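Of the protein chains in this complex, one is absent; all others appear in place.
Moving on to subunit A:
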Amino acid sequence: MSHLQEAFRKTFPAIMPKRNCRREPLGGSTIDRVQSILRRRVCRIEVPPKDIIEENLKEQRQHLVDLINRCAVRGESNSAIVTGPHGSGKTMLVSSVLREIESNPKVSKNLLIIRLNGLLQTDDKIAIQEITRQLQLDNVVGDKVFGSFAENLAFLLEALKRGSDTAQSVLFILEEFDLFAHHKNQTLLYNLFDICQSAQTPIAVIGVTRRLDVVELLEKRVKSRFSHRHIHVFNSLAFPAYKEVCKRVLTLPAEVGDAKFVKRWNQDIEALCSNATVHDVLKKTYQLDKSICRLQSLLLLPICKVTEDHPAIEAVDLVESSKHLGADSKAAMLHGISVLQLALVIAMKHLTDLYEGDPFNFEMLYNEYLKFVQRKAHVVQSFEKPVVLKAFEHLVSLEIVKPVDGHGSRTQKEYRAMSLLVTSAQLMDVLNTYPGCPSELKHWASNPLPS
């Protein structure tokens, strides 16, 4: 890919500036390794080692490991649900526990692991096919037709027992557990929890979900078979700990190779984290969203910008990344509409104010537009009705204006009730930043014409 890099730098020297680095550029491979390591951390691919997770989630991790151990070694059936807000590390926790389990030969030889995900298995039929596949019992099942889900599942578990000499325990991990609760009759959940309670085969069921009230979604018969064991994963980082996490994500391990580079890099990162600007940026991000997920999105852009010519992360990169994350997308879209469309948006705002939130239609909008244009005929150019209608329809397709009654309405398009999806504050912002905004429009926006 380096020829592309060269080509890019030749064509766009202005965009990829050689910043004033105090150090000489490095060989490509070191930077490649640095990038790979850092990207794996920030794109949520790498699972952090045990001791890092244990800093905050020691109890939860221990609880899960115990549960699974008991199932594998002593044949105890168990069920639990791991809950926590988005980005608090539930999947990370489960992956870390699984890694430990798999490295322990005493446990892993008795345990079969099945991972299901609510987003992929949207139906019980698909779920049972996936279970069959993961248990590698496709040839045993063959073309058998089963009457019910329960029969199918019982057959699978029987086949497991027959297959090996020692008793096999099965561990079911259900991600997006709340989506399974939306299946018809919740058959999968009912059967799994039923097997948990009745002592047929030792299975452990671990659900992972974002909803704290997931138990309310369960039917009564399913709820009664569930052990009501909750493992809560909450993000309880204070700001200093948050900063520590940021520093740790960016610190390079020794395996990168070039020891001198690694030492210098880590020193730079120390300095960066004590920088006042960076402190402000991190504080602002922390106040908005404490999750590590958001921190990772913040660090993505600065990490991607690390190249041979620029082998360091600077404070200005973080500021830029924070601004990028906080950009107002609707204002950005409104910036690109034509002057006629802007006039229509101002007219719609006046109509919404006049009718106190009641929807308006295109005819009323055109009437309002005409009133403005006739009053300022010497300055503002007026356009015919079909041209105005085309501009209006473009606004509808951008979803800046939306019909109130949905798609199924049969009224003519000029008379359909519409409502504006832009607030007055956003409109004022747009008028201030719009390139070449006619002053009559600005004046009209703040002073509606008397009707």
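Please note the rule applied: contacts are C-beta pairs under 8 Å (C-beta built on N, C-alpha and C of every residue); 3 or more make two chains touch, one makes a residue touch a chain; residues count from 1.
Keep in mind that, in the parts below, contacts and distances are computed from a predicted model.
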item	value
Listed names "Exosome component 7", "Acyl carrier protein", "Origin recognition complex subunit 5" or "Ribosomal protein S13", with the criterion being the UniProt name of the chain not displayed	"Origin recognition complex subunit 5"
Contact residue for the chain not shown (choose from A:Pro105, A:Pro253 or A:Pro386)	A:Pro386
Hidden-chain contact residue, picked from the options A:Pro48, A:Pro85, A:Pro403 or A:Pro448	A:Pro85
Contact residue for the chain not shown (choose from A:Ser148, A:Ser224, A:Gln374 or A:Gln412)	A:Gln412
Residue, one of A:Ala332, A:Val379 or A:Met428, that touches the chain absent here	A:Ala332
Touching residues on subunit A - with respect to the absent chain	1, 3-4, 7-8, 10-12, 14-16, 32, 35-36, 39-40, 42-45, 85-86, 91, 117, 119-123, 126, 129-130, 179, 210-211, 293, 297, 300-301, 304-305, 307, 327, 329-330, 332-333, 335-340, 361, 363-364, 367, 381, 383-384, 386-387, 390-391, 397-399, 411-412, 414-415, 435-436
